[in-house]
Structure formats: structure tokens, C-alpha cells
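The other protein chains are all here in position, but one chain of the complex has been omitted.
For chain A:
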Amino acid sequence: MPVHVRLPAHLVALFPGAPRRLDIEAASVGEMMAALDALWPGMRDRLCDSTPAIRRHINVFVGGRRANLATPLHDGTDVHVLTAISGG
């Protein structure tokens, strides 16, 4: 079973055709980012920096807890990708 991913509106606006919700086969947040990038080239760069790490003002929640790229994903898990409060 895949994981259930929700993407922020500001992100999908950058990738025509990208949905707000989709199911992805991934065993970790890092694998999820790779899968998103395969579907929409460049999406990983928008969510992750070259450290590599999830960008400072992007939050990924797995099962309600804030995650990093190494966080494992299990079948059926809900993954929320959110833009943090930022800017001015």
C-alpha cells in the first residue's frame, strides 16, 4: 500500500498538473521526495536544499509528527507537506 501525501497549494502552483493529494510508494520521506521529483522534475529542489535536508520553512508531518528525510514511512501513512509561517 502506498502513503497518502498532501502537498501545499503554493507548491503545486509551481508545477502545472500536480495535484494537492496523491498516493506514492515510498519507504522514507527521502524516497517520497525522489518519487515526487520523478513525477515533477524540480519538485525536490523546492522542498529540499543541498545539505541535504528539508528546507527550513517547509514542514513535513508524518503521522502528526514533524519528520526529516530519514523518517520511515509505512503503508497507509498520511504525510502532510506544509509551508511554514514565513515572510513579510
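Everything that follows uses one rule, which is that a contact is a pair of C-beta atoms (placed from the backbone, for glycine too) under 8 Å apart; a residue touches a chain by one contact, two chains touch by 3 or more; residues count from 1.
Quick note on the criterion: contacts and distances are computed from a predicted model.
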item	value
Name under which UniProt lists the unshown chain, selected from "BNR/Asp-box repeat protein", "Sarcosine oxidase subunit delta", "Tripartite tricarboxylate transporter TctB family protein" or "Putative glutamine transport system permease protein"	"BNR/Asp-box repeat protein"
Residue among A:L11, A:I24 or A:V60 that touches the chain left out of view	A:L11
Residue of A:P41, A:G63 or A:G76 in touch with the missing chain, whole complex considered	A:P41
Contact footprint on chain A, counting only the chain that is left out	10-11, 13-14, 41-42, 45-47, 49-52, 55, 57-58, 83-84, 86-87
